[in-house]
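The structure appears right after this line, and notes come after that.
Below, a portion of the complex is reproduced, with chain positions unchanged.
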Amino acid sequence: MNDPKLSSVQTRMFQAKAQRKLSFEKIGEELGCNEVYAASIFYGQAKPTEAEIKRLCEILNIPTGHLVEEMGEHFYPSRGGLMPMPPTDPTLYRFIEMIQVFGYPLKAIIHEKFGDGIMSAIDFKANVDKVRKKRHG
Amino acid sequence: MNDPKLSSVQTRMFQAKAQRKLSFEKIGEELGCNEVYAASIFYGQAKPTEAEIKRLCEILNIPTGHLVEEMGEHFYPSRGGLMPMPPTDPTLYRFIEMIQVFGYPLKAIIHEKFGDGIMSAIDFKANVDKVRKKRHG
Amino acid sequence: MNDPKLSSVQTRMFQAKAQRKLSFEKIGEELGCNEVYAASIFYGQAKPTEAEIKRLCEILNIPTGHLVEEMGEHFYPSRGGLMPMPPTDPTLYRFIEMIQVFGYPLKAIIHEKFGDGIMSAIDFKANVDKVRKKRHG
């Protein structure tokens, strides 16, 4: 199967989140951060601060020891590698499709507006909102 | 080299755009559509309406015949294929990196908010704006 | 070997199905759904409703706890990834062969009939029936 492999600490975090019926939006609010950033901590894709680890353990009711050991001072994420490329899951694949189709148009507009710069994927910030379908354009 | 191959009509469109110093933002305004959609017509990734073809020819001062023949009623784009996967261009690659790192977090949030749905890559709408760098979250 | 990896709950479902000599057609009837959809629950490719989980446990005589834990409210399938691409199994490979050979013809006809739309793979519905072989066309 195709689920990303989680460490035992990450599995425990997801289970605690499920039992407490917490959404990432809620966890983000509690941590004082974006919901996508909050979720990326659960998937081992971000390096939380000490304060974030402490707060996260309170929210999830998990002892801080395990999280500190796995995500503490010495931890720097080896990012990516959670999915095959291209991903087989349709929800994930749609992102790839966007880049296949709109990648060069976006690159052209980025350069037109900002010159020879590169958008930072790490400072990336996304919001997920439902949009009522409109015709193209 | 790594530039997407353009048809002779597409090349002419890009040259006319360059000579008239038109941005895709400006062309989008003239066509009454999003700038990313406008750019995707230039790259053969979208099917313009007859009215859009006519207006585009006026904006670029190109005879409509060629555009109609290439992008007219019988044309349906074979989308994608403009770049190798993963793309080697850093600006394009950053999009892939976002998905590698934030793909599963975004999928989790999409499902939390909207259930088992799939974001449509075709009805996708993007805006490109400069954002003053903020710390994560 | 080439079998898709199943979770222990999925393995139990397949064993119960085998012991009770239930076909997916029969299970689909009991669940009130298409047989392909019923089978895709067994392979972790669909998100069953709470009612479907409950009914499935009755049909298979399995306690609902395990299924709810694995396929309950918090579960959203990471679809795909069950087979290598292209698949080596001849029965699965024939589907790929169809797309290799008839993909562009089907795309042309889809666009001729419905314009620039995309068939939804998720709302996909298939029936499997024996067809007496006819000459092409």
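The first chain written gets the first letter, and so on, giving A, B and C; residue counts start at 1 in each chain.
The working rule: a residue touches a chain if its C-beta (ideal position, glycine included) is under 8 Å from a C-beta of that chain, and two chains touch if they have at least 3 such contacts.
Just so it is clear, the structure is predicted and the values come from calculations on it, not from any experiment.
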| item | value |
| --- | --- |
| Given 3 placed chains, full-complex copy number | 10 |
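Methods note: only the chains that are shown with their structure count from here on.
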| item | value |
| --- | --- |
| Copies chain C and chain B - interface residue numbers shared by over half, same or different | same |
| Cα superposition angle of chain A on its copy chain C, in degrees to the nearest 5 | 70 |
| Chain centre separation (chain A, chain C; CA means) in Å | 29 |
| Chain centre separation in whole Å, for chain C relative to chain B (CA means) | 34 |
| Interface hub residues of chain C, defined as touching at least two other chains | 77, 122 |
| Residue ranges of chain A in contact with chain B within the complex | 4, 23-25, 28, 31-40, 42-43, 45-46, 79-83, 85-87, 89-92, 94-114, 117-126, 128, 130-131, 133-134, 136-137 |
| Chain C - residues contacting chain B, complex | 47, 76-77, 107-108, 111, 116, 118, 122 |
| Chain A-touching residues of chain C, taken from the complex the two chains share | 4-5, 7, 44, 73-74, 77-82, 121-122 |
